[in-house]
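The structure appears right after this line, and notes come after that.
Our next item is subunit A:
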Amino acid sequence: MLFKYGYVLAFLVAGVFFILFAFLTNWIISPNGLLGQKFHENRSVDTYECGVDTIGTAWVRFNVSFYLYALLFVLFDVETVFLYPWAVSFRKLGLVGFSEMIVFIGILLVGLAYAWKKGVLKWE
Partner candidate 1 sequence: MEQFVFWCIAIFIVLSAFFAMIMKNIFHCALLLAAALFGVAGIFVYLGAEFLALVQVLIYVGAITILIIFGIMLTHKMMDSKIIVMNKQVVMSAVITGVLGTLIILTIYSTAHWILPALKNSESGYLTHSITTASVTKNKKVVTDVYTLGPALINPKKGFAFAFELVSILLLSVLIGATVIARKDQEG
Partner candidate 2 sequence: MNCEDLKNKLEMDFKEQVHSLNITPQKEVILTARDENYLDICQSLFSKPEYDFKHLSCLTAVDYIKENKITVVCHLWSYSQKCQLTVKLETNREQPRVPTVEKIWKSANWFEREVFDLYGVIFEGHSDLRRIMMPDDYKKFPLRKDFADDGFIVKPN
């Protein structure tokens, strides 16, 4: 069990190391890195905004619509989590399980329809 996920862990650690290695290579051979000349022009490290100076910071309070989608997503994600155990043993559970899941999804669909009608799914 753990052994199987050991591969996952290995991929995680190895992936991080590969990237760090690539960054290291880049840092060594790139023009402004270890071996290159330390050339630094002030304007080149400015924030890009189509060639003109930025106005204000980018860290502003952002639109609320994103938040509502995230909220909906959490709900449906929870639903799918219940859906999977049901789906794998669908044949075992038969009609009873099916009808129960219909009720479960149905209630959520009612919610989705409600949200749809009330304009949550509409981006201001």
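Observations on the model:
Quick note on the criterion: a residue touches a chain if its C-beta (ideal position, glycine included) is under 8 Å from a C-beta of that chain, and two chains touch if they have at least 3 such contacts; residues count from 1.
Candidates were picked such that all candidates are chains of the complex that A comes from, given by their letters.
Keep in mind it's a predicted model, so treat the numbers as computed, not measured.
Within this complex, subunit A touches only one of the listed candidates (1 or 2), namely 1.
Against candidate 1, the residues of subunit A that register as touching in their complex are 1-2, 5, 9, 57, 59, 61-62, 64, 66-68, 70-75, 77-79, 81-82, 84-90, 92-93, 96-97, 100-101, 103-105, 107-108, 110-112, 114-115, 118-120, 124.
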